[in-house]
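Reviewing the structure listed below.
Every protein chain of the complex appears in place save one, which is left out.
Entry: chain A
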Amino acid sequence: MRPPSPSIPEKEFLNTALKQNLRLDGRSPLEMRKPTLVFGPELGWVECSLGKTRVVANVEAKMVKPTPERPFEGIITIHSEISPMASSEYEPGRPSDEEVTITRMLDKVIKRSDAVDKESLCILAGQRVWHIRLTLHFLADAGNMLDCACLAGIVALRHFRRPEVEVIGDDEVIVHSPLERAPMPLAIHHSPFCFTFAFFADPETPPILDPSQLEQRLSAGTMSIALNAQKEICVLQKLGGVPQQTEEILRLVKVAVDQAKELTMTVDARLAADWETRHVEVR
């Protein structure tokens, strides 16, 4: 069920306020909401919130036969269906535009950017590899679910530990339980984070970072940049919308680089703090 379009007073108020560099929730135009990360009892479960937007990510691993085209690589699948829990505008069974955009973006940011090393997931070439399944659940849509989902996905992959396996000879594989041998983290090359900017039709309105629900609905176009702390751009996506000057785009990329550095430090600190609380006994 589509929610009604924002009312004219809401639209005018937002546009007038943005022209004066004021956002409705008090942030400055290029300020992101502070992300909160909560880890579950299981490794690989994380709930990420950007303000009121919430996404839960869960990582699971199992051993499967690899595809014949790539017998030396593991498989990573990402499931990101939006349920009516995020908002009643999402109907079960029918992918909305937003869901398609998010799915494609997650595929590019997490799979195609080679964030996780697939060759390290191989156990027995041609016979057994790890199949890593990342499932994302969108609990609440208060704008910018894409950034929240990318963050949750990458943090969950870094948080997850797979069981240790031992290969004896040519065909024997022993999978050790987590109680026998400490599970291993996945081999992560780099951690890309996504930042979304929203543009508005009026040229005097500055672009804003991390739009809220109302800002996203009233925007005339968005641009998403996925990059890591090493200043490498994985994905830059601008799907039509308001035309922008090249200098403006470069300026926003610089803003995203600063945000990525800050976010990397926050995420590292949270992961380290959570790991401290888990008892790892060495026998």
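Everything below uses one rule, namely that contacts are C-beta pairs under 8 Å (C-beta built on N, C-alpha and C of every residue); 3 or more make two chains touch, one makes a residue touch a chain; residues count from 1.
Methods note: contacts and distances are computed from a predicted model.
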Omitted chain per UniProt, picking from "Ovocalyxin-32", "Histidine-containing phosphotransfer protein", "Protein SEC13 homolog" or "Exoribonuclease phosphorolytic domain-containing protein", is "Exoribonuclease phosphorolytic domain-containing protein"
Of A:S87, A:N144 or A:T205, which residue touches the hidden chain?
A:S87
Hidden partner chain, touching residue among A:A142, A:A226 or A:V242
A:A142
Hidden partner sits against chain A at residues 1, 40-42, 52-54, 56, 58, 60, 79, 81, 83-88, 92, 133, 135, 137, 139-142, 213
